[in-house]
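Following: one structure in structure tokens, then a few remarks.
The other protein chains are all here in position, but one chain of the complex has been omitted.
Going in written order, the chains are labelled A, B and C, and every chain counts its residues from 1.
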Amino acid sequence: MTFAERMLHIDRRIIFLVIGVCTLLPLLYPVGLAIKVSPEVRGVHDYIESLPEGSVFLLSMDFDPASKPELQPQAVALLRHAFKKNLRVIGMTLWVTGTGLADLVVSQAAQEMGKVNGKDYVFLGWSPGVGSLIITMGQDLYKAFPSDYNNQPTRELAVLKGIQTLRDVNYVVSLAAGTAGIESWYVYGKDKYKFELGGGCTGVIAPGLYPLLRSGQINGLIGGLRGAAEYETLIGQKGRAVAGMDAQSATHVAIIMLVILCNVFYLLIRTSRGQSGQPRG
Amino acid sequence: MIFLRRQLPLLITFVAGVVFAAQYYVPHPTSELMLTEVTKWLQIISGFALVLGVTSLFHIHAVKIRRKEPGWAYSLILYGGILGTIAAGFSYSFTAGQWVNGKETINGIVTAFGWIYSDMMVPLQGTMFAILAFFIASAAYRSFRARSREAALLLIAAIIVMMGRVPLGEMLLPVSGDVTQWILNVLNAAVRRAILIGISLGAVALSLKIIFGMERAYLGGGKE
Amino acid sequence: MPFETLLGAWVATGLTLFIFTFLYQDNPLFKLAEHLYVGVSVGYTIVKVYDTVIVRLLYEPMVNQGDWSLLVPLGIGMLMLARYFPKIAWLSRIAFAFIVGVGSGLAIPRIISSYILKQVEDTVRPLASLASGGGPTFTYNLLDPASNLNALVLLIGVVSVLFYFFFSIEHTGPVRVAARTGILFLMIAFGAAFGYTVMARMSLLIGRFTDLIEFADPRYGRATLWLLLATVATLIASGARRRDHPPGGG
Partner (left out) sequence: MLRPLAVLVCLCLFPLTAPEAGAQQAFAPPQNLRVIDTPSDSGEGLTVLWARAGYDAPEVRYQIMLGDGAEKKMVAEFPADSHYVRDSRWPWWTRVDRPDAHQFNLKSGKGLELKNGTPYAVAVAVVKGAERVEAAPVQAVPAPNWVNWNQMNNLLLVLLFGAVVFGSIRAAKRREIFLRRIPGLDAVDEAIGRATELGKPILYLTGAGDMSEPSTIAAAVILGRVAKRVAAYETDLLVPHRDPIVMAVCQEITKQSYLEAGKPDVFREDSNFFITTDQFSYTAAVDGIMLRRKPAANFFMGSYFAEALLLTETGASTGAIQIAGTDSDHQLPFFVTTCDYTLIGEELYAASAYLSREPIQLGTLRGQDFGKAFILVVLALGTLLATVGVLFATDLPMIVLDLFKDLK
């Protein structure tokens, strides 16, 4: 076995170690590289910025703990922005296992900004059905959620005054970790009930949402931790996402190095085989 | 009996499918009211379906424990996890002074159920997926080779996007940010759009076949 | 610091480390954490479904508002459970027939509208635009997604990828060229997705490491460090046992 071959078949646990170190070091010793804001993220930010005080903003946190590191910073940044603009905030989730997380995010952000539950914001919790849930909300919000997460009858909440269906909501943002999320909100919601829709999502599903972004079906897209970091930069409150970007930089560059190394070794093997007349692998 | 077992479900599917497809084109309040009512029902029924999904898990692990198959102790842990969580979900919170009833927090006080959620479920699920970070790196190192023109293209696109998405990459190669934007907005969007159109045609064809009784796999099992 | 917070930190750290041991090899600690994870998430779902569906959507509206029409979905839901009784298992088909029927019906026009018409509408763009002076012109700014050049590239991409997924004609001649172009587009999109996903997965790792770093603090009794030692010790011990008694199978 040549050197290149041995390097290509190196124990993967060594690579695991490299990645572990590249993540850990920047977290312990942050650098703080500047972050450029993309038009996709600006789309969501500017729309919230343009909403007059008292407008209704619905944040659907459609993710579970597996995507917490990516989507929680987005949720926190969006809520801070919405609360600062004095919008009426409705929180909810389409993912049952995300309920606890969503509750925590909303109540913490509200506490931080001095907002009152039931008056400035409400957390509706989870309800089953995805598509049928969104349609029911579009027809009659109070049928879909007779009571909120804290068992308060929704009809009596001050924050929901004058809101009957999704048609009365000014802006919906879905933070999605999968198909029950932005797509569902568009197909079963915006398509018919005509609220403006924005999205935030994990890096895994972000590329798949660009057709919807281009056609204006969503007016902005916050993609992954980078998107969250951009949003934090836009509202001038740096948080977990910005802090994580240094580690992202390090691991990304490490992976790029690995890819290049892999190809160098691969080419070495190919050329040496080509010379010795062996069949190509 | 044969009618009840075989034709009736097909008839129900047909009627429900046609009525709710047609509903889309009928804006009258009567039709909207029907939609509200039935989607609300569907919401409740999908709750039952969720329970149905987890029960097979109960069954499989019960068998494992009964037969003392290898690793049955793990099945016991699984059962412990289920029952413990349910018990916590319906326990009484003395600090909050009321029943928990599936609430993670009551007036800001974390319940036992909330504790299980944030200190067990969140780290467990989060770490499960975090493992993938290591594997993606190892896959990049060991499989990401420019074996052909196609593979080389994939590789270059991946590297550019990786550069363009992180501040350090943009610093090292300033053009990568703009190129990434272009790849995502134009090339990627084109492909995703074509795939979306293809998948949607497939989904519509499947739905039509279901409504007209040509596709019956959803009725479960081939045995009549 | 309250006792439950401290305990929570230790439990969370321990479970995180147990899962990470999978990177070394499959082992009992990983299996334990893994099964606990499945158990807890199933338990959680059951509690939430009960609280939301049975209590909030069914019981309360029926009893408090007298909405007895909800007996219908309750009945259909019960039919689903008939699956467990072989004699009447066929009843569950009625429930499935209803759900699948309504679901398919709802989906058809909405898919056509959002994923076909809307996508076609946005792809069909003029390959010329009006200049500020009034005459037609061709804009070729690559950075503007709405420029004519990008509209053309997008059109070529959509068309060629659609060609690749044609199955009833042989890929020869011009079709072959189109399909080959399609595969090049596909590869670029996959590469972009791979690159983007790296960020997603790394974020998860960063999230877990942030917690581990926090719990390594003396306030939490340095949970991370102690548990890390304990985990490594267990791994070594179980590794030694495995060498003595190689596992039979499974």
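List of remarks:
Going forward, contacts are C-beta pairs under 8 Å (C-beta built on N, C-alpha and C of every residue); 3 or more make two chains touch, one makes a residue touch a chain.
These numbers were taken from a predicted model, which means no experiment stands behind them.
For the chain left out of this panel, the touching residue among B:10, B:136, B:159 or B:184 is B:136. Per the touch definition above, the residue from C:10, C:90 or C:190 contacting the chain not shown is C:190. Only one of C:22, C:44 or C:98 touches the absent chain when the whole complex is considered: C:22.
Although one chain is not drawn, its touching partners on chain B can still be listed: residues 21, 24-29, 32, 56-57, 60, 128-129, 131-132, 135-136, 138-140, 142-144, 151, 154, 158, 195, 197-199, 201-202, 204-206, 208-209, 212, 214-215, 217-218, 220-221.
Remark: the residues of chain C touching the chain excluded from display are 22, 26, 30-31, 34-35, 37-38, 108-109, 112-114, 116-118, 120-121, 123-130, 136, 155, 158-159, 162-163, 165-171, 186-187, 190-191, 193-194, 197, 250.
Mapped onto chain A, contacts with the missing chain fall at residues 12, 162, 167-168, 191-192, 194, 204-205, 208.
We adopt the following convention: only the chains that are shown with their structure count from here on.
By number of C-beta pairs in contact, chains B-C lead all other pairings. Taking the mean of each chain's C-alpha atoms, the chain closest to the overall C-alpha centroid is C.
A separation of 16 Å divides the Cα centre of chain A from that of chain B. One simple way to say how far apart two chains are is to compare their mean CA positions; for chain B and chain C this gives 5 Å. Multi-chain contact residues of chain A, defined as those touching 2 or more other chains: 16, 19, 23, 66-69, 96-97, 99, 127-128, 131-132, 135, 151, 206-208, 211, 214, 224, 226, 248, 251-252, 255. Residue positions of chain B touching 2 or more other chains: 40, 42-44, 46-47, 50, 101, 117-118, 121-126, 128-129, 133-134, 136, 140, 155, 158-159, 162, 165-166, 181, 184-185, 188-189, 192-193, 196.
In the complex of the two chains, the chain B residues touching chain C come out as 4-5, 8-10, 12-25, 37-38, 40-52, 54-55, 57, 70-71, 74-75, 77-86, 89-90, 101-102, 110, 113, 115-134, 136, 140, 149-151, 153-162, 165-166, 178, 180-201, 203-204, 206-208, 210-211, 218-220. Within the complex formed with chain A, the residues of chain C that make contact are 23-24, 41, 44-45, 48-49, 52-53, 56-57, 60-61, 65, 103, 106-107, 110-111, 113-115, 118-119, 121-122, 145, 154, 189, 192-193, 196-210, 213. The part of chain A that touches chain B in the complex is made up of residues 8-9, 12, 15-16, 18-20, 23, 33-36, 38-39, 64-69, 96-97, 99-101, 103-104, 107, 111, 127-133, 135-136, 139-140, 143-144, 149-151, 206-211, 213-214, 224, 226, 245-246, 248-256, 258-259, 261-263, 266-267.
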